[in-house]
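Just one protein chain is left out here, and the rest sit where they should.
Our next item is chain A:
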Amino acid sequence: MDNDLMETEQRHSVAELEDLAFELRSKLLQLCGTYEGAVHIGGDLSSADIFTALFHYGLHVDPDDISNPTRDRFLLSKGHAAVCMYIAMSMRGFFSYEGIVDTYGLLDSAYGMHPCKVQLPGVEASTGSLGHGLPIAVGMALSARHRGETHRVVCLLGDGETGEGSVWEAAMAARSNELGNLVAFVDRNRQLMTSFDGERVVLEPYPDKWAAFGWNVIQVNGHDMGELVSAIDRFPATDSNRPTVIICDTVKGKGVDFMEANLAWHAGSLNPTDLARALAALESGRTHSSAAEKETV
């Protein structure tokens, strides 16, 4: 069966994707400024470029046909980045951004701190307890294989999350079942909730771990849209026999200087002054990077 969603989609350029990622980050910060409780802003910002590359370039999905059997499946294993996924999906046409901002975290809202498939059809799985997404993704990939379907199953994990044994049990199962239709993205921001990688938990040699489990390993700068796009372009054929992991080097809190690589910003909220500071920081980071680009051209 051909993936009929592929033909209907137009793919964005790298520059357009960069603009979308900027918009995603701005919207995230706005929400963090309006919502009273804490938002997992650090891990949202580190994943923002990955979400953008997936929802606006890599994934064959149709917001108007969320149960199309040929759609790619996206599973957010690091479920605490739910709000970043909701907004990325809203920008792709799945949900309304206003609906998210107006109800996030409130009683009976579909948009909660962690995604719930029952309350929010369009997300593929209920997650939030870390270490669950990849095993479920293996099940979905096995099912697609069995049915002769050619879509991919894509799963986003946190690097801290990969401390869970279930991740490696799933990695082994994926290799054993030769699931070339499975792709894992790891947001390698080198921070857990309460420590930096290497302080108390040593994750390195990280790519070697995945390679030792028999996976294709691709390493990219997770904030370089060109590299993310080319990794997506290099996804192996879905009927190949090895699962692929894209290890994305990222910075937790990326784009907002006072949040970057700062343990205090795993989760937090922004008062009006801090929101203004955060938006200004985001804006100035953008001007700098486009200026730097012009210089190198």
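Note that in this section contacts are C-beta pairs under 8 Å (C-beta built on N, C-alpha and C of every residue); 3 or more make two chains touch, one makes a residue touch a chain; residues count from 1.
One rule holds in what follows: contacts and distances are computed from a predicted model.
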Among "Hydrogenase accessory protein HypB", "Iron-dicitrate ABC transporter ATP-binding subunit", "Transketolase family protein" or "Transport permease protein", the UniProt name of the subunit that does not appear here: "Transketolase family protein"
Contact with the hidden chain (one of A:Thr127, A:Asn189 or A:Thr244): A:Thr127
Contact with the hidden chain (one of A:His12, A:His114 or A:Arg277): A:His114
Residue among A:Asp44, A:Glu124, A:Glu164 or A:Glu260 that touches the chain left out of view: A:Glu164
Absent-chain interface as seen on chain A, which is shown: 37, 79, 105-109, 112-114, 116, 118-119, 126-131, 160-165, 192-195, 200-201
